[in-house]
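Heads up, one of the protein chains got dropped from this complex, but the rest are sitting where they should.
As written, the chain order gives the labels A, B and C, with residue 1 at the start of each chain.
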Amino acid sequence: MTIELAEMQRLVREGVPLARAWGVEVLAAADGEATLRLPHHEDLLRPGGTVSGPALMGLADVAMWAALLSLTGGKDESLTSNLSITFLRPPAPRAVIAEARVIKKGRTLSYGEVLLHSEGEPAPCAHVTTSWAALPRPR
Amino acid sequence: MTIELAEMQRLVREGVPLARAWGVEVLAAADGEATLRLPHHEDLLRPGGTVSGPALMGLADVAMWAALLSLTGGKDESLTSNLSITFLRPPAPRAVIAEARVIKKGRTLSYGEVLLHSEGEPAPCAHVTTSWAALPRPR
Amino acid sequence: MTIELAEMQRLVREGVPLARAWGVEVLAAADGEATLRLPHHEDLLRPGGTVSGPALMGLADVAMWAALLSLTGGKDESLTSNLSITFLRPPAPRAVIAEARVIKKGRTLSYGEVLLHSEGEPAPCAHVTTSWAALPRPR
Partner (left out) sequence: MTIELAEMQRLVREGVPLARAWGVEVLAAADGEATLRLPHHEDLLRPGGTVSGPALMGLADVAMWAALLSLTGGKDESLTSNLSITFLRPPAPRAVIAEARVIKKGRTLSYGEVLLHSEGEPAPCAHVTTSWAALPRPR
């Protein structure tokens, strides 16, 4: 059920066009955990120079998807049902790292959390929890 | 303290580059309520033809911002602290309407909700609650 | 599929022992909406004289349950999956009213919101959103 990083990155970019547009990279994905990287983009900044909230939410969403895909060998079985993000400090104007972790993989509902931080900065800039519902049928 | 729609749209697009990139329109904004429209974009779709989650989150975020700005005459006084979205049904591959409403405007924390639905479709595709914290200083 | 208020109150108190212990009353319940009342109790106060958070959460939870039961003729088909409460202002030391509303009744997931306010005080003291998952089997 393992899956190559390159294949995971391909899946994630194909499934979420914004991830492709933003050049999101999959750095690690195994055993229900995944690390993704959002490269620096001028057009994802807010005035003041911090990475915009919607970009962080999008990154967290695909990071959890990668963590879930790591448990199914890349088989897409669920869809975001809820995503809750709390912003902890303004992210610096550089790349953002997302560390996702599946807390529960259920038959109908799965749940996990994602910590986001600026690259090279250990303190988190945002924390996310997210629920995923099983797909009624393959998408 | 009223503010023209065109001016509101300019503020929102200037403050959130993704809103500009996606061509988000402000249809109404007054008295703590705002209606925004995300036009149809092929590159905001997921395979299967539904508008992607991150696009809905981004739209909801700027919709609440517009609702808050409608109470301050366009003066930017707060920043998203938390945003929680629940997806209720897949949005159709067309424009999305966001209806935001401030539930509480506080000195340090404000709170509101946003209903999202496909244009011409009354049933909501997503519901959002969001908290905003007062800015320590003007941004 | 209608159900008497007295029967609804009996169901709610039987299903949630805390609701019985606190004397929660069902004032209305029909068509996916329900109004419940938590009477004043000295031992549900915090120092400072406001109704404690856990009491508000418990009240909101049973209020949504009543709203859902109003759609099924009292048939218990789901279980709280997520409950998110935001406290807006300290509730006065008197009875609390909860107004619950089902936003979506789905086959596997339902979702709704609850506004809480002190009796006789229109401004909400808390707002709740909550998701309910279909029961795998009758409980």
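Here is the rule we go by: a contact is a pair of C-beta atoms (placed from the backbone, for glycine too) under 8 Å apart; a residue touches a chain by one contact, two chains touch by 3 or more.
Values in this document were obtained by computation on a predicted structure and should not be read as measured data.
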{"item": "Touching the absent chain when the full complex is considered, from C:Leu5, C:Ala30, C:Leu83 or C:Ile103", "value": "C:Leu83"}
{"item": "Contacting the left-out chain in the complete assembly, out of A:Leu5, A:Ala21, A:Leu88 or A:Ala134", "value": "A:Leu88"}
{"item": "Positions on chain A where the hidden chain makes contact", "value": "84, 86, 88-89, 103-104, 106, 111, 113, 123-124, 127, 129, 131"}
{"item": "Sites on chain B contacted by the missing partner chain, in the whole complex", "value": "81-82, 84, 108-109, 131, 133-134"}
{"item": "Interface with the unshown chain - residue positions in chain C", "value": "14-18, 21, 43-48, 52-55, 57-58, 61, 79-87, 139"}
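Operating definition for what follows: only the chains that are shown with their structure count from here on.
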{"item": "Whole-Å gap between the CA centroids of chain B and chain C", "value": "29"}
{"item": "Averaged-CA centre spacing for the pair chain B and chain A, given as whole angstrom", "value": "22"}
{"item": "Multi-partner residues of chain C (at least 2 other chains)", "value": "84, 131"}
